[in-house]
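To keep things clear, I will list the structure first and then write my remarks on it.
This part shows chain A:
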Amino acid sequence: MTPAPTRPVTGDPSAARPVLEAPDVGRALTRIAHEIVERNHGADDVVLLGIPTRGVTLARRLAERIASVEGTAVPVGSVDVTMYRDDLRLRGIRPLEETEIPPDGVDGRVVVLVDDVLFSGRTVRAALDALSDLGRPRAVQLAVLVDRGHRELPIRADYVGKNIPTSMGETVHVLLDETDGRDGVLLGPADVSRPTGEVAR
Partner candidate 1 sequence: MTGWVLDGVRPLGAPPTTLYVEDGVFVDTAPAGAQTYDAGGLIALPGLVDLHTHLREPGREDAETVETGTLAAALGGFTAVHAMANTEPVADVAGVVEQVWRLGQDAGHCDVHPVGAVTVGLRGEHLAELGAMAESAARVRVFSDDGHCVSDPLVMRRALEYLRAFDGVIAQHAQEPRLTEGAQMNEGAQSSRLGLAGWPAVAEEAVIARDCLLAAHVGGRVHFCHVSTAGSVELVRWAKGKGWNVTAEVTPHHLFLTDDEVETYDPVFKVNPPLRTADDVAALRAALADGTIDVVATDHAPHALEDKETEWAAASFGMTGLETAVSVVIAAMIETGHLDWAGMADRMSVRPSRIGRLTGQGQPLTPGAPANLVLIDADASWTVDPRQSASRGRNTPFAGRTLPGRVVATLLRGRATVLDGKPA
Partner candidate 2 sequence: MNRHLLSAADLSRDDAVLVLDTAEELAHLADRPIKKLPTLRGRTVVNLFFEDSTRTRTSFEVAAKRLSADVINFSAKGSSVSKGESLKDTALTLEAMGADAVVVRHSASGAPHRLAHWIRGSVVNAGDGTHEHPTQALLDAFTMRQRLGRVEGLHVAVVGDVLHSRVARSNVLLLHTLGADVTLVAPPTLLPVGVETWPCNVSFDLDAVLPKSDVVMMLRVQRERMYGGFFPTTREYARRYGVDGRRMALLPDDAIVMHPGPMNRGVEIAAEVADSVRSTIVEQVANGVSVRMAVLYLLLGGALTDVNEGAV
């Protein structure tokens, strides 16, 4: 059960070309923060739950931006979807990530799930299942930095930083300062080491 390394950047980043630079990432997040406040008429009931690893980082950044706009501290947590994935048996064992629900819980709140890349939709499906075991939100919304298409489930994002058309085989690398030393999004060629249909993260 040699575990997969935690959220690796797969493929060869040097062969990838940038599609978002650091300032683009910052602007996209600022816009999403505004949209969340606008859509929910404020941020009082909002809870941001990131999907580890980069989704949690993005959720924290969104919370900072909402705080600077609204002056409200939005609760931030994380929801690990590993145990809810439908592809566990197709792949190697994954180590678990942290699930951390803010102290006041999610019951009756608007939960905004945050992830870096939306691809097949299976991760979000797993997150919705996990969420239903954790409480009963009033509504669930989805924010992603990149939507690369190729959905396999009836799932769509409420807030999208950037739509990036891709082919199935291409890889999308989201880089964030906290985990990768810089911000940016790279589009790379097919990664042969990865099974077809794999969600690029």
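Candidates were picked such that all candidates are chains of the complex that A comes from, given by their letters.
Things to note:
Here is the rule we go by: a residue touches a chain if its C-beta (ideal position, glycine included) is under 8 Å from a C-beta of that chain, and two chains touch if they have at least 3 such contacts; residues count from 1.
Since we're looking at a predicted model, the values are computed, not measured.
Chain contacts in this complex place chain A in touch with candidate 2, from the set 1 or 2.
Remark: chain A residues 1-5, 8, 10, 80, 83-84, 88-93, 95-99, 129, 133-135, 193-195, 198 touch candidate 2 in the complex.
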